[in-house]
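Dropping the structure in here first, questions after.
Heads up, one of the protein chains got dropped from this complex, but the rest are sitting where they should.
And then chain A:
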Amino acid sequence: MVPVLEMEANALAAAPSSAAGTAIHVDRVTVSYAVGKNTRKVILDEVELEIAAGEFVVVLGETGCGKSTMLRMILGQEQPTAGAIHVAGKTIDRVGASCGYVPQKYSLFPDRTVLGNLMMGPETANYHILGRLKPSFRAFRKAVREQAMKQLERMGLHATDADKYPHQLSGGMQQRVAIAQALMMKPTILLMDEAFSALDPGTRGSLQQMLREIWLETKPTVVFVTHNTAEALFLASRIIVLAKQTGPGRAGAKVALDMRLPETGMSLKKNGQRFLDLVEHIELCSQGFEAAAELTLNFEGNAQ
C-alpha cells in the first residue's frame, strides 16, 4: 500500500485552502430521514465542504452513500436536518435559478422540441406569461433562437436535430441537449448528478471530453456526482469522496477524502500506473471511512 500513498504526496498536501471566492459552502450539513416511529436514518453526518469558484469538484462514493442527497441540498430541493448550505454567500432554502442542473434521467421536457428545450430557460427567466405580449419579446426570441442554435452546434448536434422531440434522440444526444439547456442560462454553478452514468462507454467518453472543454473555456464551478472513479479522475480538479462511517455508534456519510488533483484530465492512457494507483487509493477510501482515515494517517507518516 505504501507506493500508492507515496505518490499521492503533493495531491493531498494541496488540500483545502480555498482563499478566492467561495461558490458553495456546505456548512456542517446533517441529513437524516425518519424511518418508522422513533428511529431516524442518518445519511449525511456533519459534512463540511467549501467549494471555490471555478473548481470542478467530482463527488465520488458508493451507491446509496448520499451523493444525490447532498446535491439535492445544494439545489435547495430539500433542507438539511442540521447545518446549512450557502451558495454565493446566500443561504439556500428553495430551488432557484442560481445553479444549472443536469440530472441523469428526465433531464429534458418531453413535450418540447430540442430548440424549445434550449429556449425555455432564457424565455421563462426574462418574460413572464403576460410579458410575452410585449413587442420586444419577438426580437428577444429571435436572439435566443440564434444563441440556441449556436449552443447546439457547439454541443456537436446538427441543426436538423433542433426540431426533434427528446424521445427521438439517443441517450447521449439527450444529455448533450440537457447540458446545452443548462448552459443557455450561463450559470456560474453547474450541478450534475450521474449525468453520464446511463450512457455507453464511447458516448460517455465524448461527453466527458466535451464537458471538460466547456469547463476549461468558461471555468464555471461544477459539482459533478458520479460513482465512476475513472470519470472522476478525468474530469475533476478536486475529488471529494463520501463514505459511510463504519465505527460503532456512528452513522451517515462523511467526507473520506478531499483531494486536489495535481493535474486535470487524467486517464489510464496518459498517466499509466499512476492513474491505476490513484484509482485504487480512491476506491479504498470510498469503501469505508475508517479505512480511509487510517490510510491518510499512514500516508502522512510516510511523507515526513
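Basically, a residue touches a chain if its C-beta (ideal position, glycine included) is under 8 Å from a C-beta of that chain, and two chains touch if they have at least 3 such contacts; residues count from 1.
Heads up, the rule we're going with is that contacts and distances are computed from a predicted model.
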Report task. Have a look at "Molybdopterin-dependent oxidoreductase", "NitT/TauT family transport system permease protein", "Protocatechuate 3,4-dioxygenase subunit alpha" or "Nitrite reductase/ring-hydroxylating ferredoxin subunit" and point out the UniProt protein name belonging to the hidden chain. Result -> "NitT/TauT family transport system permease protein"
Report summary line: Only one of A:85, A:99 or A:241 touches the unshown chain, namely A:99
**Report entry** Touching residue (missing chain; options A:69, A:181, A:229 or A:245)
**Finding:** A:181
**Report entry** Which of A:107, A:226 or A:286 contacts the chain that the document leaves out
**Finding:** A:107
Report summary line: Listed in rising order, the chain A residues that touch the chain left out are 75, 77, 94-97, 99-101, 103, 105-107, 109-112, 120-122, 124-126, 128-129, 165-167, 181-182, 185, 187
